[in-house]
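Here the complex is missing a single protein chain, while all its other protein chains stay put.
Chain lettering (A, B, C, D and E) follows the sequence in which the chains are written, and residue indices restart at 1 in each chain.
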Amino acid sequence: MFIHNKKLQYTVRVSEPNPVLASLMLEQFGGPQGELAAAMRYFTQGLAEDDPGRKDMLLDIATEELSHLEIIGSIVCMLNKGVKAQLAEASMTEAELYRSITAGGDSHTQSILYGGAPALTNSSGVPWTAAYVDSIGDPTCDLRSNIAAESRAKIVYERLINVTDDPGIKEALGFLMTREIAHQKSFEKALYSIEDNFPTGKLPGVAQFADLYVNTSQGPGDTTGPWNTGEQWTKLDDVEGNLPLDGGDGLASVKLGAADKKATVALDKRLKSDLKGDPITGADLGAGPGAGKTTPVPVS
Amino acid sequence: MFIHNKKLQYTVRVSEPNPVLASLMLEQFGGPQGELAAAMRYFTQGLAEDDPGRKDMLLDIATEELSHLEIIGSIVCMLNKGVKAQLAEASMTEAELYRSITAGGDSHTQSILYGGAPALTNSSGVPWTAAYVDSIGDPTCDLRSNIAAESRAKIVYERLINVTDDPGIKEALGFLMTREIAHQKSFEKALYSIEDNFPTGKLPGVAQFADLYVNTSQGPGDTTGPWNTGEQWTKLDDVEGNLPLDGGDGLASVKLGAADKKATVALDKRLKSDLKGDPITGADLGAGPGAGKTTPVPVS
Amino acid sequence: MFIHNKKLQYTVRVSEPNPVLASLMLEQFGGPQGELAAAMRYFTQGLAEDDPGRKDMLLDIATEELSHLEIIGSIVCMLNKGVKAQLAEASMTEAELYRSITAGGDSHTQSILYGGAPALTNSSGVPWTAAYVDSIGDPTCDLRSNIAAESRAKIVYERLINVTDDPGIKEALGFLMTREIAHQKSFEKALYSIEDNFPTGKLPGVAQFADLYVNTSQGPGDTTGPWNTGEQWTKLDDVEGNLPLDGGDGLASVKLGAADKKATVALDKRLKSDLKGDPITGADLGAGPGAGKTTPVPVS
Amino acid sequence: MFIHNKKLQYTVRVSEPNPVLASLMLEQFGGPQGELAAAMRYFTQGLAEDDPGRKDMLLDIATEELSHLEIIGSIVCMLNKGVKAQLAEASMTEAELYRSITAGGDSHTQSILYGGAPALTNSSGVPWTAAYVDSIGDPTCDLRSNIAAESRAKIVYERLINVTDDPGIKEALGFLMTREIAHQKSFEKALYSIEDNFPTGKLPGVAQFADLYVNTSQGPGDTTGPWNTGEQWTKLDDVEGNLPLDGGDGLASVKLGAADKKATVALDKRLKSDLKGDPITGADLGAGPGAGKTTPVPVS
Amino acid sequence: MFIHNKKLQYTVRVSEPNPVLASLMLEQFGGPQGELAAAMRYFTQGLAEDDPGRKDMLLDIATEELSHLEIIGSIVCMLNKGVKAQLAEASMTEAELYRSITAGGDSHTQSILYGGAPALTNSSGVPWTAAYVDSIGDPTCDLRSNIAAESRAKIVYERLINVTDDPGIKEALGFLMTREIAHQKSFEKALYSIEDNFPTGKLPGVAQFADLYVNTSQGPGDTTGPWNTGEQWTKLDDVEGNLPLDGGDGLASVKLGAADKKATVALDKRLKSDLKGDPITGADLGAGPGAGKTTPVPVS
Partner (left out) sequence: MFIHNKKLQYTVRVSEPNPVLASLMLEQFGGPQGELAAAMRYFTQGLAEDDPGRKDMLLDIATEELSHLEIIGSIVCMLNKGVKAQLAEASMTEAELYRSITAGGDSHTQSILYGGAPALTNSSGVPWTAAYVDSIGDPTCDLRSNIAAESRAKIVYERLINVTDDPGIKEALGFLMTREIAHQKSFEKALYSIEDNFPTGKLPGVAQFADLYVNTSQGPGDTTGPWNTGEQWTKLDDVEGNLPLDGGDGLASVKLGAADKKATVALDKRLKSDLKGDPITGADLGAGPGAGKTTPVPVS
């Protein structure tokens, strides 16, 4: 069960209201790399986890991420505190209010639709979706996903720190950014505490394809590096000449029963293309005097 | 530029049509861990990448993933080939067609809406969304995301292999699963070819919070492990007693100008709660004779 | 800040695994009327609330809803515990596993994609979205929204109780359902503790339209009731005869400057319809020998 | 069946084009509190309603909301009429057109993608989704949802009125805002015309939990009010000391059959964490010379 | 303004309840090819249209599509009428109710979440989204989109007719299907009433690329037809040998100012790949004794 204390994990001191900056901060509130995504990622993993150590760790970190959601949401509230009241009380002229909500970012929607309250959207106003949560119920995968997620959240905080000079906000964001580093370390420890975590799952790969590198992109800039060259790798450069890799005909086939076969033949016949004709088309009907239209775009 | 050869990278041989199995296979076509997500993840990273080696690798693997999208899509087509023609030609009775499209999975939508063609949805019919792609334009993060993504895709293929006994499908899925293992290896090599890749970004963390573990979930099952104990870690157990971590008051504040302050006071006053009263409510009005309703649920 | 105790608010005792029932239960985990929606609704309102009493209440209830999310998620985990392990270990034949994951509901996606872990989707596999949260930053509205949301959640629990005979699940769901009733009562008290809460906001309505009932749907079944008849109401029956309600011409107009006017005239001229002709169309080209097609559908 | 008259319910007179203001107005066209959401909410309820009085009322109001969708859409068209023609005819220089579509709001997307026609998006360009419609097929809930929805729509109109000084737009918005007040009154009458509407549904709550208030958020600002104090309420302050509320062990359990048990044991063993080790991790590999990185963020 | 008559445009007579069939019918209620999509497509186009003839036609057809939404929604209501009442009144045993809502399709969600009322989802429970509406504010495009949309809706109705043998439903669906044919004819007439409608817009194409066919997919099955062969077409077979088509270097470049150049150099240097090394990776750490894992998948 969750309990709550109205003190924040870190004090938030904002110098002055700024609804545009508020709308940028939403990236870590309701954005894909934000704190709700982090909290829900670890919380749902924790519920499903049977290993007691990992379960405890996941619930620890999930709970802390919820507390970070509270911090970033509080920053948004403080930055919006002026515009929220001004718009609700109509204590400025219409022209002043119009200007104050269309000064940049997506603060117009945050004011008109959400009334300055922190909305679970990203900085473009896109509502948070659980499609951001990539957990699949296997800890050797989920821990890798968590490691990656923490590294991404760290960078988004760094970018937000780089665009504000409000010292109180910088300090709180610096705290939040640092905690992502610490969480990444914990998840790394947890991943490598599972013996034999690569490849994931129980099924081994097919030997002949597991160390093959297929050089599908060629032309200028073809490069070798440790990801395709060295003792481990077999590199396939003549891709088209080796199609398919299994030695078959490279086609897709299915064995149909008689009824399916009959229906398929009927369908194909009904919708057959006439390859020989040159039919008049709707575009021909519509081209009208515009036939002469196809002249070069004046590209200045 | 992309070029295409109508031979598949791996031959697809399906034993018999099965629209329910087709709808499960969609998970790797238009699902979050599927091949479109993989291809788009690496392709967009490749476009933005300035490092020539990584750019080449990302475009190599993106192109191969598109080719895998083609393989899994071809499996779906073969499995749907019967129902597609039967429904289009109405060559069965209505009752037979009704049964054949409501036999399980989400094959009903695949037949009625998409006509048996492979749709870019997951196995529940949810349309693919770019919200699945978590790239953020920083290679030390994106490579970690790719490593995690490959490990997830490997497992979803393993699950699909475990639920079908069609040998041709098993073989093609085994090939696709193996390639995810190979790709993970390449991305691992690429990550560790960047010197000093942890923590990501340029900004260091705040020293006092970077090795701190906050034990926010307590009660039965509290556990120690390498993620919270050992030389590196400081573990904080008395969480509430140490609020906030910065020594401030733990509250959120903002400095408001005079006009904002005035509007805020007016707004707060207008919407003030009366803490002392006990108002009659809409629920009171609606409770009617149902006041006696609140008796225990008969829980058998 | 949030703290967590690994004891649940209510003990969960499940009689036997059932992945189909698990997929139904997701409605209250990641569905629109579920516990995440409730928790996020109250949590974001609480952050933005300035009134100390309401802020405290919103955070109390938000925290309890998170704890309910944990309960319903735990039920899902228990119901999926068998299929999760069977699929991961492949300890049944393919045919048995195929049957066990396609037995109904959307359990196929829950198994293949999410591995039996509780996913933040509804019972059709649709990912949770913040579009479900309708808070707008005004307490007289948000409390009404909360009252409605609690009443809806109560009913969805009642429906789930009605479709399961597992006594432990029934008991836990009965607890959760009851708490929605209690929360509705609290929100009702809070709404009516704000004096003068109707109409919401500061701007009064336009007198002549505030008590008008427009009888736009006529024909069989036209009815009167307290919502359109009685002392308060003016009922308008001749809708078309009174268009528009303001006495103007009922059209939309804008004053354009010269440049806009010129561009508009050019655009209109370029795309003008010829009302007199009877052009040959693409459909005419395509109708071919199918002209005779338009005969009655045999409707049996 | 619906019929249409090309006269609007209220005349729309716009003073001058303004694509930024147009993009704000979209909030009530394709936004969550807008007219399409309202119309669809009442229309779908009306179809399912068996009570003749409520069915008639719902169809009356649904039809009027469609007519309001037409009014707000007409305002958008008038505000976009200049930019639409200018962009289509390219009758300004590129630099002028660029400036005119990037002046604020999300008017850039409205011009480039939708060509100045009214799109069913909110003011951030987010497409309308039926996830906004919270109807659940129970009138005691749905009427509460409608009451709340009308109160929210009223406020969003008030905010839009506050940010424009165009008298014709203000007047039309004032009409639309007032109609939301009238509709709320109708829905209130309809709710209270159902005897015994609280709690909703047939199942009563569990007596011991129906009047309990759980004080989960404590610390500074803990407050009492009519929502947790008074004759009706039992208030629980020692939350952790009373876990779980049912007197059980507070854990989640399920009875597994032998096969499930065996698979679960195998799975747990395969993925067991080693709690004693201190493994080298990927982060250790990547930290490189950056070990010295963890120094305080310069927070200015 | 819209007016409504409670008579349907076509009488709906359903033989018996069937919630699974109801969930299939939703495809034309809240699915991408359904009636809401059609109505909104034409309604929003009609609002923006300046040409009086087309405006009138669009509003005529939009209004009729709303009336069709009412018909298909009424079919859904009738098919759900039994399960709706049974679930609300709990007048069957839990086991019977469980079976009745998990018999196929996505009827489980329609019952549990929506209570049997018609929800604006497709047959997989995916909420309707305005992303289905492809109008772009240009009639020569929008009319083509409408023609295509009507042809698609016709086919989805045909598929639904093919899977039900209820004569009343077949008859109503046959009516709806036929109206799509009639609407397609009207839109065709309207498109070809605009002189010079191809290519759309004002800008002509670049002559050298407007009649070029690029044969990017080669290998088995390369075919010629009227779309790439004949008087009009130039066919390019040696695609790679002619890269790029403009005679340049085929690369992307931008001129950077000094500050941008300096930052770019610093960024590239910081994240440079070491192409020569063969770093130990996280996968190496995790491979453990599983090195022997890479053996062939037992494929049957």
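A few remarks follow.
We take it that contacts are C-beta pairs under 8 Å (C-beta built on N, C-alpha and C of every residue); 3 or more make two chains touch, one makes a residue touch a chain.
Quick caveat, the model's predicted, so the values are computed rather than measured.
One of C:120, C:203 or C:256 touches the chain omitted from the figure, and that residue is C:203. The chain omitted from view is touched by exactly one of D:33, D:80, D:140 or D:264, namely D:140.
Across A:67, A:123, A:184 or A:197, the residue that sits in touch with the chain not pictured is A:123. For subunit A, the residues touching the chain absent from view are 20-21, 23-24, 27, 31-33, 104-106, 122-126, 155-156, 159-160, 162-165, 216-222, 239-240, 243-244, 250, 264, 267-268, 270-275, 277-284, 294, 296-297, 299-300.
Interface residues of subunit C with the unshown chain, by the touch rule above, are 140, 191-192, 194-199, 203-207, 210-211, 219-220, 223-226, 230-231, 240, 243, 250-251, 273-275, 277-279, 282-283, 285-290, 293-297. One chain of the complex is left out; on subunit E, the residues touching it are 5, 7-17, 32-33, 52-57, 59-64, 67, 74-75, 77-79, 81-82, 84-86, 88-89, 91-92, 129, 131-132, 134, 136, 138, 140-141, 144-145, 147-149, 151-152, 154-156, 158, 161, 171, 174-175, 177-179, 181-182, 184-187, 189-190, 193, 198-203, 205-206, 209-217, 221-228, 232, 240, 243-246, 248-257, 259-260, 262-264, 266-267, 270.
Here is the rule we go by: only the chains that are shown with their structure count from here on.
With each centre defined as the average position of its C-alpha atoms, the distance from subunit C to subunit E rounds to 22 Å. Centroids built from CA atoms put subunit D at 8 Å from subunit C. Multi-chain contact residues of subunit C (touching two or more other chains) are listed as 1-9, 32-33, 53-54, 56, 59-60, 62-64, 67, 74, 77, 84, 88-90, 104, 106, 113, 115, 121, 124-127, 129, 131, 136, 138, 140, 147, 155-156, 161, 165, 171, 174, 177-178, 181, 184-185, 189-190, 193, 201-203, 216-217, 221-222, 240, 243-244, 250, 264, 267, 270, 279-282.
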